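Shown here: the complex without one of its protein chains, the others still in place.
Up next is subunit A:
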Amino acid sequence: MTPNKISVGDYLILQKQNYKKLLKFNKPNLTVTVGRDTINLTGIEGWPYFSVFKMVSNSSKKNREYSLELTQEIVNLKDEIDVKISGNDNRNIFDDGHSQKLSAADIEELKVDSSKASDIVETLITNSNTFHSKTEFSQEKYLRKKEKKYFEYIQIVRPNLRIITEVMYKLDPGKIQGIRVDTLSQIITMANIQSEGNHLLYDSGSNGLLAAALLSAIGNQTNGKLVHMHPGNMSQKQALLAMNFNEEHLNRCISVNVYSALRQYYQGCDTNDNTSSELNHLKRKAEDCIEIKSKVSKTENAIDKYINTEDDNISEDSKPEPKKPKWHFDNIAASTILKDKMDSLVIACKEDPKNIFNELLEFVKPGRPFVIYYNVAEPLQQLYMLLKSMSNVAALKLSCNWMRNYQVLPDRTHPEVTMDGAGGFLLTGYVLK
C-alpha cells in the first residue's frame, strides 16, 4: 500500500473550494463532471494526496472541458485584485440593473477569451458603476462570490468517514436515511464501538455509511468484528468501499442477508457439506419472502442494482459460483459470531424497528449498549413505551440533535444562513440480563 500517493483503484475526493465529489479513480485518464465542467484527471496519478491542480482549458472554453496541471499555489482573487477605493455604506447604491456596463454576451465572450479568472473579474469590476462605492466588506463578499464562480483549482484528498458523510449528506440525505454527521458520531460512541468485540449492525439502506462508520472505529489490524445485516439480496457498500480499507480490515465486516443469517442461526440449513441445489432453493425462498414482505427491500434492491452498475467491485457478491457462493460462507461465519453473542447492537432501519430490535436483542450480551436510529421520532417513541413496560433495558433515552455551523470572519461572525435541519433521532440504552 502506498498510502500517500494517488493511485489507480483508489476512491478519492475531488475538492473544488467547498464542493467535494467522491469518485473511484478506476483508470488513469478518468473524466469526471464537476458542475457544468468536464475534467480529465490524466496526470494526477502518483502525486501525493492534498496536491492542488489547476484546471486548464482544453480547447475553446465554450465546451468547458479541462485537463489538470499540478500547481504549487492557489491564487486568491482577493490577492490578485487590488481594490483601492471603498464606500462607507450603501446609501448611494441603486439596484437598477444597469450597474454592469458589459452585456451578458460581452461577459460570455470575456469568459472564452480570458485565460485567468482574475482577468475576468477585474474586467467586470472596471465596468461596474457601483463596485467602488461598495463597502470593503461588500467588495470582499462580491469577490468571494465571483471566486466561487470562476475558481480554477481542484485539490485531491483522501476519503475518510468525515468527508464521506459530508459528501453523501450533501448529495442526498434521503439516500443515507438522513443520518447527519453529529448523529453518526453519536451512533459510534453510544454503541461503544471499539477495536475489540463483536458488533452487530442492521442497516436497511444507508449506502454502506453505517458499516463504514463502525468498521472504521473497529480499526485495521484489530480483533473486532462487524456483522452487517441487511434486507436485500446484496449489501450496499458504496461508503464502505470508498473508505479504501485494506482486505484484512474489510474482511472483518461480514455482510449478510438478515433472513438467510437468522435462518442459518436457528435452523442451521447451510453447512459446509450441503449440496448447492438445496442451498439455492432455500436462498430463493428467502428472496421471495423479501419481495413480498416489504416494498422497502424492493427499493433497496433497485438501489443495489444501481450501485452495481456503477461499481464492478460489488458484482463479486452477486455472481454465485456454481457450488459455494460467498454468501454461503458468510452466513455460516455470521451465525458462528452470533453464537458467541454480540457486544453492541446498532439498528438504522426504514421498517418499524420494534420487531427487528426484539429479534436482534437476543444476540446481545447483558450490560452491552444498543442504538436505534430512525429519521422521525414516532416509531422510536412507540418502541420506548414498549421497552419501558418490559424492563429488560436500562438507561433508555430518546434524543435528537441540533447542529449549526458558523461563518467566522473578522467583524463578520454569525451562524451560517442555512443549516442541515434534519438529523434524525436516537434511542439508546443498555441490555439487561
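One rule holds in what follows: a contact is a pair of C-beta atoms (placed from the backbone, for glycine too) under 8 Å apart; a residue touches a chain by one contact, two chains touch by 3 or more; residues count from 1.
One rule holds for everything that comes next: contacts and distances are computed from a predicted model.
With the options "Trafficking protein particle complex subunit", "Translation initiation factor eIF2B subunit epsilon", "Gamma-secretase subunit Aph-1" or "tRNA (adenine(58)-N(1))-methyltransferase catalytic subunit TRMT61A" in hand, the undepicted chain maps to the protein name "tRNA (adenine(58)-N(1))-methyltransferase catalytic subunit TRMT61A" (source: UniProt).
Considering the full assembly, A:T189 is the residue among A:N92, A:T189 or A:N246 that touches the omitted chain. Touching the chain that is not shown, out of A:S7, A:N40 or A:Q381: A:Q381 (per the contact rule at the top). Even with one chain removed from view, subunit A keeps its contact list with that chain: residues 4, 48-52, 72-74, 160-162, 165, 181-182, 184-186, 188-190, 192, 194-197, 216-222, 343, 365-369, 377-378, 380-382, 384-385, 388, 394-395, 397-406, 408, 410, 413, 425, 430-433.
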